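Quick notes on the structure that follows.
Just one protein chain is left out here, and the rest sit where they should.
Chain naming follows the written order as A, B and C, and within any one chain the residues start at number 1.
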Amino acid sequence: MASPDADRQALAERSARALFEPDRASQSLGMRIVAIAPNACSVTMTVRADMTNGHGICHGGLIFTLADSAFAFACNSAGRPAVAATGSIDFLAPAREGDVLTASAHELWSGGRSGLYEVTIVNQHGARIALFRGRSHRLGDRTVEPRTEP
Amino acid sequence: MASPDADRQALAERSARALFEPDRASQSLGMRIVAIAPNACSVTMTVRADMTNGHGICHGGLIFTLADSAFAFACNSAGRPAVAATGSIDFLAPAREGDVLTASAHELWSGGRSGLYEVTIVNQHGARIALFRGRSHRLGDRTVEPRTEP
Amino acid sequence: MASPDADRQALAERSARALFEPDRASQSLGMRIVAIAPNACSVTMTVRADMTNGHGICHGGLIFTLADSAFAFACNSAGRPAVAATGSIDFLAPAREGDVLTASAHELWSGGRSGLYEVTIVNQHGARIALFRGRSHRLGDRTVEPRTEP
Partner (left out) sequence: MASPDADRQALAERSARALFEPDRASQSLGMRIVAIAPNACSVTMTVRADMTNGHGICHGGLIFTLADSAFAFACNSAGRPAVAATGSIDFLAPAREGDVLTASAHELWSGGRSGLYEVTIVNQHGARIALFRGRSHRLGDRTVEPRTEP
């Protein structure tokens, strides 16, 4: 018989998969979920040439997008749909074409329908590229799990 | 003879063009600059299917990216390169596939090497989708204008 | 017979008074409400010697506090209690002892139980000292009006 922890972990994995599969934005940017746990998620993305801006470095918006995806998978990991209400980012160092970025999100706090998440974005050398903080708002009691499972 | 205002306007147009042309991220997302002035810029983007997330709405990160591009063109419009130090966004309403979003950036304040910009993102009906605020940091005294001009 | 607008204005005035009277923090800092309207409020505070920090200028926290009070009176002006969920401030210029600061708050947006407010803080010369943005969360359907009125 599964333990409550194993159940929560399995739910987190199912919820992330259910949210990631139809997420065409994250998929077309080449993101991959590399770790998922209740209220936490890590996502990677390789900086492609078509992600660079006029200064020749990765567009800050796409670094935000990576963080926002990790945040989304983390705050939906209990199977109850939530969306971002706000997000803020501090850019610490540039990322360049070919860099492999990893955004790791975890919950700082939750209360009522709100949750607060911290996301750290590092490159392949472990150097911090940006710090993101987001506030989520849970929509209701619908599930994000697929409606039918074979 | 050109007036100082006309000079500043011409410089803003040249600077935006010089920054937008090599900006593969903004271009691959289909962005277009629709207005440029000293310290202000409006950019549009149509929400494509590959910009939607697992909730079936435009990925918030790409709304941030649109705002960040408008911010970048505005804060580089005096020809001195600046990058985003921080950005924050409040999401007010969802955007959907086919929506045409316009992000309009203007300078709120500048002092020393810092600038503070406000960006409003609306859809094709004028409904506000998000509000963005960014702080820029000027890099130095290099120019972003093209090195050679015929 | 009072118009709906006059009713809303009267409610805003009653709500602000009901919230300000027991607000010992705002009162002990010498704040005064100088304007109130539905979803908007202006509050003044004179920078006293005991409000200065170790750099000899007004403590940034007290500038935030002034802005937060104006925000509170504005977001409670419809008589339904709301509290601040988040606040952020950009400091633009220092304030000094003797300066008379005015914080003017207005609603940018509201949706569900959330509201977004902008507060501009200026000194007696009209120079901007700081820009504040806050997100409010409405508590429920209780009233902040005094329970008994003669």
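Before moving on, here are some points about what is shown:
The definition used in the following text is that a residue touches a chain if its C-beta (ideal position, glycine included) is under 8 Å from a C-beta of that chain, and two chains touch if they have at least 3 such contacts.
Keep in mind that this is a model prediction, so the values were computed, not measured.
Of the candidate positions B:Ser15, B:Asn39, B:Thr52 or B:Thr86, contact with the unshown chain belongs to B:Thr86.
Residue in contact with the omitted chain (choice from C:Pro4, C:Gly56 or C:Gly126): C:Gly56.
Along chain C, the points of touch with the absent chain fall at residues 18-26, 28, 49-56, 58-62, 64-69, 72, 76, 81, 83-91, 144. Residues of chain A that touch the chain left out of the display are 88, 90, 92-93, 108-109, 111, 116, 128, 131, 133, 135. Although one chain is not displayed, its contacts with chain B can still be listed: residues 85-86, 88, 114, 135, 137.
In the analysis below, only the chains that are shown with their structure count from here on.
Here the spacing of chain B and chain C, counted between their Cα centres, is 31 Å.
One simple way to say how far apart two chains are is to compare their mean CA positions; for chain A and chain B this gives 24 Å.
Chain A and chain C have centres, each the mean of its CA atoms, that are 35 Å apart.
Contact with two or more other chains is made by residues 85-86, 88 of chain A.
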